[in-house]
Structures are given as structure tokens and as C-alpha cells.
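Note that one protein chain is taken out, while the other chains of the complex remain in position.
And then subunit A:
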Amino acid sequence: MQDKEYVGFSALPSQLHRKSVKKGFDFTLMVAGESGLGKSTLINSLFLTNLYEDRQVPEASARLTRTLTIERRSVEIEEGGIKVKLTLVDTPGFGDAVDCSDCWLPVVRFIEEQFEQYLRDESGLNRKNIQDSRVHCCLYFISPFGRGLRPLDVAFLRAMHEKVNIIPVIGKADALMPKETQALKQKIRDQLKEEEINIYQFPECDSDEDEEFKRQDAEMKERIPFAVVGSSEVVRDGGTSRPVRGRCYSWGTVEVENPHHCDFLNLRRMLVQTHLQDLKEVTHDLLYEGYRARCLQSLARPGARDRTSRSKLSRQSATEIPLPMLPLAETEKLIREKDEELRRMQEMLEKMQAQMQQSQAPGEQSDSL
């Protein structure tokens, strides 16, 4: 390294790294899908914690009249000096009732409320400590017992796909034989395309990665939606004799971390190890910005739609109609005040123009201002 030509900003990444390590890392993950698909077990397996200890699952008769609730749970996980504050958002009661019409609306509202809160904080005076409670990712569980996406799945995904990063997974995948898994995945992919649902796209790997890595990456993406199995128990399988995280049946043991048994490792790698940051960025740069733009437009010019700024948002469908939002107190006031000012200024200008016209000699053309 020639000292003369070395400026030193190649040390920037490690500075950033140190700063973010100090700051810690926030991540909000939502888990959705009907009950009994192994969601809680999977979360426990993914993060190797017992977030769902002492769960009381209510009986069917209690669930008859229960409405959907949104539950939030936080846990601090530390690994290799990195602290992560993981917030889990759960939607118990989803898909349970006999009549599930509109049962996704509270969930959509929740996501928008987080955006609203962030928008308010961002427009506020003290922006030093904005708490980011926005949902960065939604793991949506699809039943392995159905024949693809059910009407309820489609309705939920369509309501949510423009508001949160969706990663669909097939829960309790040990119900399926390999060929069934393939067929189900293909069916789901076809349905997603047909219904024009945009799930989170894992980004392309860098062009300077080697061929082997690219091949592995492509192979992994082929497996979406991931078919997962979770387990909070470590079992000692008679055959292999080493302890594995899995489920013991009379006919064999499913190993959660065995890529031939299920896609758990893929999910963990892609979600936790490589794409946490990207999920946050997409949430901020695309989904939140989309919300913000819609919100401000609908306040500034109710009814009109600005096509140019929307075309930048590549993921949105062109025919989307912004949902009516609750007006944000301060921003609305600001905008109204600005409008008032503009109007006053215009009036003054007109008055001045009229005065000038009068003061000019009749017959002379006045220059247009």
C-alpha cells in the first residue's frame, strides 16, 4: 500500500459496520396464516428462542366469537456481538371463524398505522430517536393440506402485497411427499402470477460472484415458496445417532435442518443471514415511500392522481386506487397553510396586475407578466 496514494476511505465500510453494531439492529417480522400451520414452532426454530412459551390455544367454542387480534412480542437476541431487537407481530384468530369476510382489514390497518406513525415522526421536530415500528417482512403460511392458495389466502395477499414484503411459506411440509411438494409449489407460483400478487423478490446476486454461488442462489430461488418444518425439540434419531432438531415419527425422523427433508435452511439463510437489511431497505425505500406519496397527494390534491411520481414506483400496479387515509394533523395543517399563502399571493398579484393595467395609458398593450 503506497502511503502517498492511500486516502483511507476504504475503511468506511468497517466504520459503518462498527456504528451499526453499536446502534444495534431492529427488525419487525409479521407472521400470518390460519392457526395450526406450525407458525409459532417455526419462529422458535428460526431464531432459536422460545418466544411462544406457555401458549394457551383457546378451544373452538371460544374461537366462535373471537375477533382477530394483533399481538406484538419483542425479544433481544445477541449473536457474535451483534444485538438484534426482534419484534414479532402475530395475528391469532386469522382464518378461524366460520365467516372470515374482511378479516384481513385489521392487519392491513395495523401495517398502515406503523407507516402513519413513522410519517408523523419523520415530519416532526425531534427526529433523533425515531422508533421504527414498521413491519419489514410478513411470513405468510400456506396450508400443505389444500390444493394451492385458498380464497382467503388470495384475499389476504392481495390486500397486503403492496404494503409489506411478503414471503410465502408452506407450513408443516412433512405432510407432503416430494412430488406433492413440487406440484403444490408450482400451483402456488402459478396462482400468484395469475392473481398478480407481488411477493418479495430476493435480489439478484452480484455479477462478480462466482458461477457456483450464482448457481446455488438460482437453485435456492427455485424453491420458493419454501416448504418448511419446524421443531423446538432436539431428538436423537436411532439411525443417525447424532442429536438433530426434528420430529420423531414411528416411520422415521424428519430433520429440520436437512435440505432433503425441507427448505428450513434455505429460509433461514435467505431471511436471516443474507436479506434482513434488504428487507428493511425495501420497506423504507419502496413500500413506505409509496404510502407516503399516496398520503400526501390525497391531502394536497384530493381526487387528482399524479402519474409521474407513481411511475417511479415500479412495483405498484397502475390501476391501484389509494385507500382513504386518516388525515395527519400537522402535515395537513402545514399544507393548508401553504395553500392559503399561495392564494393570498395570487390575489395580490392579480390586484397589482389590475392596478398596472389601469395606470397604463389606454390603447397601449400591457406586457404580460
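Everything that follows uses one rule, which is that a residue touches a chain if its C-beta (ideal position, glycine included) is under 8 Å from a C-beta of that chain, and two chains touch if they have at least 3 such contacts; residues count from 1.
Here, contacts and distances are computed from a predicted model.
Enquirer: What does the UniProt entry say the missing chain is called, choosing from "AP complex subunit sigma", "Neuronal-specific septin-3", "Auxin-responsive protein" or "Proteasome assembly chaperone 1"?
Expert: For the chain not displayed, UniProt's protein name is "Neuronal-specific septin-3".
Enquirer: Which residue, A:His136, A:His161, A:His261 or A:Arg294, contacts the hidden chain when the whole complex is considered?
Expert: Considering all chains, including the one not shown, the answer is A:His261.
Enquirer: For the chain left off this view, which of A:Lys83, A:Arg120 or A:Arg150 is in contact with it?
Expert: In the complete complex, the chain left out is touched by residue A:Arg150.
Enquirer: Touching the left-out chain: which of A:Glu180, A:Asp285 or A:Glu340?
Expert: Spelled out, the listed residue whose C-beta touches the missing chain is A:Glu180.
Enquirer: For subunit A, which positions touch the chain that isn't shown here?
Expert: 35-37, 57-61, 63-64, 96-101, 143-147, 150-152, 155, 172, 174-175, 177-180, 183, 187, 247-255, 258, 260-261
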